[in-house]
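Below, a portion of the complex is reproduced, with chain positions unchanged.
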């Protein structure tokens, strides 16, 4: 391969354009790995990038933060966490976040690694000028130290990418929720994050899982039922939705509510849906979509509510996600989240389909020959 | 004693009046205890009662929820948690919350006893029609099962009442905050709750304690310094206060912020003052003082903020408070919080002094002869 | 019904005898409930009672602590935790532990209710002289305040009793283990407790569950596989068993090990099987079967091991167990644990079958007409 095709989002005269560009095949520094991309996902963040809604995004960008590929080349010996060396031909994914420094106050004292200020993210905060550092490309350059994980043999790339970035962030959110046996868990939102939250809540021993989608997106609520949600709620008004949750919970509200909607108004509603001394996890507010009113006396103080914000993932979340996806792939059939696979030429359509909610999960396959892997 | 004098707040034609009434000395049912009141406190809740701001308050009410008294009479054998019988003459206090049922879903499944719907509170949710069930009275009737605690011999009644209801609720808030060694703790508010929060944060191993009082209430900020706060902030603008906290925390914000102000606007401000992945405890929003805007993306989600509402206390909070007050009475000198002791005739003045912040802590002494105990 | 038949274990001249005795039908005090027994279980504790291995057992005893029955009579209005009244004909179970006082130091300060010194247990620490307070009887007398739970309509009594006391204690143990997503969990022992521990570990999101039975009790290990254990180990030597666990865990040991064997030697072995900084829960040492050697340096200190002893259950464990059994009854088929149902005449055979491990779970059906419920 002489030239590498990659999709680049660039900002020209204040407008963002998506186009295919060609890059030279990179030379690997010591410890680097070259990946031939099998699949990359399209997620809401990519739509935000496309609309210029992420402050400080370093255009031009090659999007695609969660990816799976085949190792094309390795410079030197690169080991996984167990100490086993990677080999050319291995099918792997990697943690999109890189350069977490392990030297700063957040890494060493607070141990809040997702808030390390040095952290960079493939496909989001790296520029195309710095290399093939996003997945909408035939090749991905994995810098030395990028945390790579081999997919278990029986977890197909298509199943893994169907979970996409939604699966590990959902796992992170559910871990933060400290669900107790038998808890009733409400999930606000039935997009890729919401559906994965429902899956991991089920896996964590919830008594009942209720998925809410106010958009009456029937496909998604049906999908929620298919993966095992006990109830779905599609009411168009907050009162209607809150009322249904109360009815299903002896008028107390959910033990745990997890917001995965992206809509700030969901937050007030979620507090109302949660029982006294319950837990409310907010994971869906990835971009700033505005302020919202809350009543601290009634909704937090008197309610003894526990609220937790969840942002980003770390290596362990990805590692555990893969372990559980491999184990439960037949039970939850992540693959069915994928409505369509797009080539590099079709990324603008893919972005549009994600934005219009025509699909649950859109996937890019940059190399036609690997598409059936 | 034939007639018992007690202060009653009554609602007449929609207006609340405070007056002394006389009650017959009560007959004790089996397991009941009669207390001769030494001190009762006046707290913000009493001011709310006085202004009719507590929904469902069952006027007429004898106020006074935290009290200390001498046992005048016991019907039968009443034991403390260690199994020791109380005796006439013992100087005791008791948990104001009573009738927590230990039978309902909140008591047995959620173990959130402060949310038990059967719970009643002396001086707040009991009516004067039901008996001498508040502390602004020469005698207090302790129903069978009320949880009584003997004061340790070297903890004077005046020191205990100076902590008042602020001390155990502050202990509850600080316990919920899970302060780590060396944490910087910001306390919003320097009233009785805020000052006690500062004390318990110090006792829990905080690295630095910062007390904020935007009212420039110098007395209180000086008191905060006296009990060991490392810094006080009296700025009149949110920007000024937030800026000072950032300056004191390498621009990160506090590890833990505890709201004890009662002002809903403090909540947004408190979120801004807390560092990424820090903890924010809201304990001061005892009454509904309105809504407030928050930005869930920036202030909770991306920040990985942990928020906890704290409401009411349980027996263990009172028990632990007394243990620690007895141990540290000379270090923190709770007694100095008391600006003035009022007789039953002076309760309206006391209410006014509390409302106008003329005093930190106001105390009622219903029996002149016990006032020097 | 005029006379009530019940099995009584009595101690005569130092020997324990089992016989059927007749009791008058009891009169109900206010708040009491009379249960017509559908099923009672036979568990290891009953074998210990039979052999006089429980210190301070108040013979004569009517055994049977976990039971399910039909309400025959109620004196007054008795409510469940939701506030709904029980009715004659309801199929219910109840928490065997009663008289937990909610007044002592362990109840109120430590909140360690299973260590309340006033607690009594149906079928174990109540004497037959005090009434029909065990389940190997046609009728069970539920004292006022006994915590009763209605079985959900689709949870059959036979399925519930098949879980028996093993299910809630297993739930308690698994909750204490704080299993993280993807953890490898080893269960030592494949009796009723061990099998239920495996089930709840699966329900809690374990990555792999490994069940060990050194007795090569094939039936039980097959049952373990049937309910979803990923691996079973039947080696006869500690070295063999430890070696197999290490092999399955990249030589690190299990993230979580839960002892449910009753053999003290399992404790040293379990420590060796658990990884550094892992968690070891000890739930199976119900009676004193002797001391065991450990090496605190190597097995606890340097290993940063977390060890938790688990004893008894509380209402919430039973409540959550029933909720989860109803939800997952078709997945785990508790009913298959029951090898045989015995009449009151056959309890000695049942005790023998349990002791000889001929059965996984033995069940007593005191009333022939209710046996098919």
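We call the chains A, B and C, going by the order they appear; numbering starts again at 1 in every chain.
Assume a residue touches a chain if its C-beta (ideal position, glycine included) is under 8 Å from a C-beta of that chain, and two chains touch if they have at least 3 such contacts.
All figures in this text were calculated on a predicted structure; none of them were measured in a lab.
*Asks:* Of the identical chains, 3 are shown. What's the total across the complete complex as given in this file?
*Replies:* Total copy number for the complex in this file: 4.
Here is the rule we go by: only the chains that are shown with their structure count from here on.
*Asks:* If I list every residue number at the interface of chain A and chain B, are over half of them used by both copies, so same, or under half, so different?
*Replies:* Over half of the interface numbering overlaps between copies: same.
*Asks:* For chain A versus chain B, what separation do you get between their C-alpha means, in angstrom?
*Replies:* For chain A versus chain B, the centre distance works out to 44 Å.
*Asks:* Could you give the separation in Å between the centres of chain A and chain C, each centre being the mean of its C-alpha atoms?
*Replies:* 41
*Asks:* If a residue has to touch 2 or more other chains to count, which residues of chain B qualify?
*Replies:* Within chain B, the residues that touch at least two other chains are 105.
*Asks:* Name, in rising order, each residue of chain A that touches chain B in their complex.
*Replies:* So the residues of chain A in touch with chain B come to 105-106, 110, 112, 114-115, 250, 252, 255, 264, 267, 275-277, 282-298, 300-311.
*Asks:* Which of the residues in chain B come into contact with chain C in the complex?
*Replies:* 79, 81-83, 102-105, 108-109, 111, 145, 147, 314-316, 319-320
*Asks:* Report the residues of chain C in contact with chain A in the complex, numbered from low to high.
*Replies:* Touching chain A: residues 82, 171, 174-175, 180-182, 200, 203-205, 207-208, 250, 319-321, 323-324, 327 of chain C.
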